[in-house]
Each structure stands twice: as structure tokens, then as C-alpha cells.
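This structure is in C-alpha cells; I'll ask about it shortly.
Note that one protein chain of the assembly has been removed; the remaining protein chains are unaltered in position.
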Amino acid sequence: MGAPSIGRRRFLQVSAALGGGLLIGFVWPESARAGASTALLPEGDFAPNAFVRIATDGRVTVIINKSEMGQGPTTSLCMLLADELDADWPKVGFEFAPVDPVYAHPGFGIQMTGGSTSTFAMSIPMRQAGAAARALLVQAAANAWHVEASACRTEKSFVIHDASGRRSAYGDLADAAARLTLPADVPLKDPKDFRLIGKPLKRLDTPDKVNGTAVFAIDVHLPGMLTALVAHVPVFGGKAKRIDSAAALAIPGVKQVVDVGSGVAVIASSFWAAKKGRDALKLEWDLGPNAGMSSAGLRAQYKKLAEGPGMVAREDGDPKGAMNSAAQVLDVEYELPYLAHAPMEPLNCVVDLRADSMEIWAGTQFQTVDHAAASATAGLDPQKVKLHTTFLGGGFGRRANPASDYIVEAVKIAMAAKAPVKLVWTRDDDMRGGYYRPMWHSRIRAGLDASGAIASWMHTIVGQSFIVGTPFEPFIIKDGIDGTSVEGSADTDYAFPNLQVDLHTTTVGVPTLWWRSVGHSHTAFVIESFLDEVAHASKTDPLELRRKLLAGKPRNLGVLELAAEKAGWGTPLQHGHARGIAVHHSFESYVAAVAEISFEGGRLRVHKYTVAVDCGRVVNPDTVQAQLQGAVGFGLTATLYSAITLEAGRVVQSNFHDYKMLRVQEMPQVEVHIMPSEEPSTGIGEPGVPVMAPALCNAIFALTGKRLRNLPLREEDLRS
Amino acid sequence: MAIELNVNGEKRTLDVDPSTPLLWVLRETLELTGTKFGCGAAQCGACTVHLDGHAVRSCVVPVSAVAGKKVTTIEVSGNREVSALQKAWTAIDVPQCGYCQPGQIMSAAVLLAETTTPSDSDIDACMSGNVCRCATYVRIRSAIHDAAASLKGGK
Partner (left out) sequence: MRSTILTLCVLASTLLFAQCESAAPAPAKASGSGNLTEAWSTVYKVLQSPRCMNCHPAGDTPLVGEASQPHPQNVQRGPLGVGLFAMRCNTCHQTQNTEGPHLPPGAPRWQLPTRGMPLVFQGKSSRELCEQLSDPRRNGGKSPEELLEHVAKDPLVLWGWAPGEGRASVPVPHAEFVRAFQTWIESGCKYPGESRTLTKPGSGAP
């Protein structure tokens, strides 16, 4: 594979082609459609494109158009650009991009971070941006030395002409380079020449994160800023009926109480005054149409729906016929609950609204969408609205809301306050604020032939769509099927000879949203657990069964074999220990995991996860390891503890005492193995999560014979 | 009401509602935003600071209880344990989103002040109040061991 040479105009097309199925361009109705604004490029520096600036002192600033929520794009994207630029790594720093169409996701057409696509989508554009800057610097030096550009080379922020022994620092060339025209075609490096890409370089954001100076939106402080807390109706779809704000307004520091539609805001001089003010509000609610909702009622409704087929999402062969003539049929149901994202930094937003302009600070994953919503809410020309992306204290998809819920709420409060305002959601607000991973019910059946091989596989899925009613609908819902509801199942890599996946999309008064790994967070649990059931029913080793069904799928098999081998699958275990295995392909990456458990003192102890990943060419292997370590903990938390439940229309949980988090003493060892690969770099933020729950539950079955089909596990499931 | 605090070695006299949790006095009045708000209920540890050398969850400590005491936050300079932990945290890139990490470091600092060779169960006992949603726990544990070793070795 030679060094690709890509003309500047073509990068969007090429990256989309590399993306295959990602060739979708969302058209966001309210976003500014203006072209790249030259006002974006800061003065004084050499800024050949929107992604890099080189100062005269040699500092290289990479403009990061992705949100940093821990998954490491700030460092990875810098590495991609800096490698092609041949920059001296210690001189490289970053800034978060403003909102502008030039920063749109090349595949999705809007500026956003999600779908584990940052590296995938931005690899070529970042490399191209670095290569372009390098080309101009080389040309500037060549011009000064009256030599050919091709006679020069670059190394660690120097252009060097070996023949004459001359060298010039990038900083010294910046002025001259700024005056040159970008050539039409700029070659990219052959991967064998990478100096930075592929190395476990230290993260650029770590120092500020360990000394307390990293700025999250909740940390932003403006002169004269007020703080607002909002009382939200306890049932989704309700609203305030009567507001008695007298006691609240009497609290020193409280400036205003205002109904902003999504709730009743208390605007005050400090968080504590706002909190005391909110506690003093006397509110009557019209609870609305969902006051009778309960988890028990929903579960019963979903179970009933699963009795019959939904809309067909996939049909291969004659699944019903093959099921009817099967020698043995397994027919079971799996249930997964609503899940909160619960990022460590509760939702918040700072808005500085002036007469004809606005500045917003938010840890957003959805720049274009939030910018458009904020502008529309304030009735301002989007060109006059600046949205600053800060660090995110966790996102997991919650900060990518098509409804821009907390952003719009903050703008409305700013409109009332007529002063800069920071909206803060408390943990309780955040936990009860909706936009959960949907609740899911699966009915899944396998028909085995006389030899125990799978003859038919039928999977009925019941749950909500969070895409319907959003501008994403035309792109993601096809023929009535929401792709995110059935992903991981309808597009399974397993070779089932007769296959049906069908979907009942429900309408429930609980707002839902994508949650780290989206549909795969439920389909992988169901499929990998049920496959384990089939393996045991047909007396086949779970690994062997997967090998058979994944024949001809080298990337799936590759991680499966690697994880199995490293975990010692098939070798004797310590007495009282058991292993469970799972493999899943999501967001173009492949992950397999083996969990090892035992019972200690009568309680489940998760000793270790052995994880193998194929995410194509790795930019920073340390980031990959970190993301998979994190996915173990994130996945385990959901498996063992997490559920958002409803009673009388209200969300029951409110904080970490009843939405329990995995803590350090329960974290297993994690061993990560990365498959070397030359394939295009694919995602790592989400692909680790789906395999964690089934690997664990398969291990529990191996140890106890108890098949666990409902998440989260109950206390009695965790005891021997 | 005027309250005198000693924060990171500096005496400050502040006019604040005495019932205000120390967390908000630090973050808003003093603009020391390294200490984080995660739950407001002593459930997550993101707000951990030291009060006379002991770890407290500043989200539930009323500032009135702090008068005359020494408050140490993540912004402190020259604290032996905090510095060693920050170095160890950086050496193996512990943080992901980073929001919980100041609290993690402040809790771990108490452990290292009280024991030179913390065992894994010491780490469990000390750090179980600090939630990390990104689940960086494997590296937190490693970095604590590294920091302890570096302090023992006199680095």
C-alpha cells in the first residue's frame, strides 16, 4: 500500500469512501450554511487551513473539531497532523474548534462527536492538513535558499537542505509560508515513515487534568455571572401549574424566579442561594399524560408485544419454516432497563447573551445542533453566536441531544436574566432528566437440527426509537425500522442459515437517547448470551460454536482467538473459577472478551477481563488500552447495578446511592491485546462496551448453571 | 457573615452565608475550580479536599465548620504526596475525562501520608468513596503504587 496522494478538495469524498456505510450527510435545518469564515483564522500566525496554526516562536496549535470526553481525540488528532507536519512533538498543543461548517464531520455533515468515528473520519483530513502545512513551510525555505523543494526534507519542526547544510525552524518560516499558495496535490506519508502515529504518546490533556486547571463548562466564570437551578416537573410531559415564589425570592442572593417551559428556574448570585431558593419554591404540577407510567406496566406491555412479530428488519431464508421443523427449539426472553448516562460532570451550560450576540460555553458533543438551537431560541443570527466547547466531564452520548435540551433551557434563562448565567443541573436533576438508553425486551429463538446445529434464528426486539421525530429520521429509519434499535442483530456477522430480526417500536413518554454503544448495548447482551445457551444446549464449546458461525470473518475470528488464547480458554481453571466469552463487531471495530469469576465469601468476584480488539491501524495504543479498561468498568456497572425505573410516572433513582457505580475495590484486572492491522483506523470509544455484560453472564452460567437474562443482576444473582 | 479560612496556606476572609458548603466557597468565591461538583451528597468524592490534613467531601461541609482550619485543594503547590501522585498520574496517563481526578488524587494523598507501602486492600479502603465513571480504576491503583514507591525511594 503506497502513500496515498489526496487533493485537498477530495478529502471528504475519500474519507466517506473509506467509511463505506457512513456516507450520510445530515442536513441540520437551523444551522448556519455559510462557508468557512476567514474570521476563524487567528491573526499573526501561519494558518494554512482550519486545523493548524504555527506561531513565529514555533508553537504548533492543532484545532480539534472533536469533543474530548476522555476518549482521547485531542492527542490522537494532534498526532495525526503533527506526524505529517513533521512537527517537534513537545511544541504541539491544541485548542477546541469554534462552530463552523469547515469543522463538520466529513461523513455526517454536521460538527459533532459520536459513533466512535473521530479517528475514522478525521485521520485523512488531519494528515492532509499537516501535510499541507509542511509543504508550504518547505516551499518557503526552498524559496529563501533558491533550491528545489524536492531537495529539502523536514524533521522535528525544521526544514533541512542537506546538500548545503542549511536548516530553518518552522517558526522562522511561518511568515513567508503564510504568503504562499497551497499546492493542488500534497502527498501523505507512507505509514512506514510514521514517527508519532502508532506510538503510545502521553496525552496532551493529562497535566491540566491532574493539577485542577482543566476547564469544564461547569468551571467557567464570567464577571457578573448568575447561577440558575431549575425545578423540573417530576413526570415527563407535565408542566408547572402554580408557582409560589415568595419564599424563594426572599432568600438573599435570589434574583428571579421564572418559568422557562422546561421547568421553573431560580436565578441567583451563587449556586447555594439558587439551591436554597429552589428548595423554597412552592410548586403545583400538572403531571400530564404520563403520570401512570411504571416499569412494571412497561415490562408487561413489552412482554405482550414480543409474543408476536414486529416489522421485519432482516429475513434470510425461511426462518419460520426452519423453526417449525427444528428438532429442538430454545425460546427465551431477555430484558434490559432504561439506563442513565450519569457523566461525572452533571449537565450545565454558561450563556452570555447580549443585545445582538451570544457566547455559550458547554461540554457539547453536538456543536452544530446546539449552536443552531441556541441561536433560534435567542432569535439571533447564528453568525453572531459563538459556542465554545470545553472539556467534557463525560458524555457517553448524553451531550449529543437532537433536542439540545439543557442548552435551550440555559438560553431561555439567560433571556430572562439579562445577565450572564450558568445553568447547573444537580446530580438529582441529571439522573431524573431523561434521555435514557431505552428499555429493551427481546424474545429470541433458535431452532436446532438433530445434530445440534442452528437451523433457524429469530430475534424479536421491543423498544423505543429516539430517532423518530428528529432531523436524523430520514437517514436512520428505513421502511419503518430504526437502524439503531436493531444494530448488532439485523446486521449480525453470524452465518445463520435462516434468520429473522423483527422490531416493535414503542411510543412511551420517557425521552430516550443514544448511550455508549447505542443499540449494541442491548443486542450484544442478548445474542452473545443466547448463543451461549445454544452452545450449552447442543453440548458445544461456546468458543467452538462461534468459530463455526464466524467462518470467513477473519476480523471477528481474529479477536475471538486472540482473547481466548490469552485468557487460556480451555485450560484448567483455579478451583471455583469459571470463564465466559463474548465477541461483537460494532462501529467498524471488533472486540472479544473473556471474563473470569468466582464466588468469594458467598459473593460474586470478577477477577479479570481479557480483551482483544481490532480497530484497524491504531493511532495511540495507550488510548486503546485505556478505552477498553474503561469499557470493562462501564459495562460491569451496567450489568451489576444500573437501572432507571419508574413508579407512578416518576423516575425512582436520584443519585449514586440508588444508581450505584462500580468502585475501585470491585474493578477486575484487565488485560488488553491489540490486533496489529493496516485497515483504516476505526473507533474505540464504544466498541468495548457491548461484550462486557454477556462475557460476565456466560461465566456465571458456567459456574452456577444459572442463566441470567435480565439486567441489572439482582442481589441474589450475585450470591452463590 | 465574615469567615476566615486558610486555603492552600493563604489566609482569606470571606463574606459568605455560613451554611454554604465549602465546595461552593472554593469554586465560586475563591474561583478554585479544581475541586469538582459531582453529586452534592458525599456519594462520589469528586469534591474531596483536605481539612487539617484529613479528607472531607466539601459538598457537605458547611463553611462555618472550616473557620480556623487548614484547607488543602488540588491547586496546592509543594504538597509532597499530592505532587508525587500528580507525577505518577501523568507518567501512566490515568485520566480520561478527568473530572473525578482531583478528588481521586486528594483521597490518595491521605493514604500516602499515612502509609509508606499501601496494600491493595488499603487502596480499596481509602479510595472506595471516589467514583470514576470512565472507570480508570486500574490505572489509579497502579499510579498509587508508583507514587508510594517514588516517595519511599526519596524521589
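Structure notes:
Which chain is which? They are A and B, in the order written, and residues in each are numbered from 1.
Heads up, the rule we're going with is that contacts are C-beta pairs under 8 Å (C-beta built on N, C-alpha and C of every residue); 3 or more make two chains touch, one makes a residue touch a chain.
Predicted model, so just to flag it, every value in this text is computed and none were measured.
The omitted chain makes contact with just one of the residues B:Leu5, B:Leu23, B:Leu111 or B:Ala143: B:Leu111. Note that of B:Asn8, B:Thr48 or B:Gln96, the residue touching the chain absent from this view is B:Thr48.
One of A:His221, A:Lys241 or A:His657 touches the chain omitted from the figure, and that residue is A:His657. Counting over the whole complex, subunit B has residues 41-43, 45, 48, 54-57, 60-62, 65, 106-108, 110-111, 114, 122, 124-130 touching the chain that is not drawn. Interface residues of subunit A with the unshown chain, by the touch rule above, are 279, 654-655, 657-658, 660, 663, 665.
Just so it is clear, only the chains that are shown with their structure count from here on.
The touching residues of subunit A, when paired with subunit B in their complex, are 68-72, 202-203, 205-216, 218-219, 221, 227, 252-253, 270-273, 342-346, 391-395, 424, 426-428, 622, 626-627, 629-634, 636-637, 655-657, 661-665, 667, 669-670. Across the complex, subunit A is touched by residues 17, 19-21, 24, 27-29, 31-41, 43-44, 46, 73-75, 85-86, 89-90, 93-102, 105, 123-124, 127-141 of subunit B.
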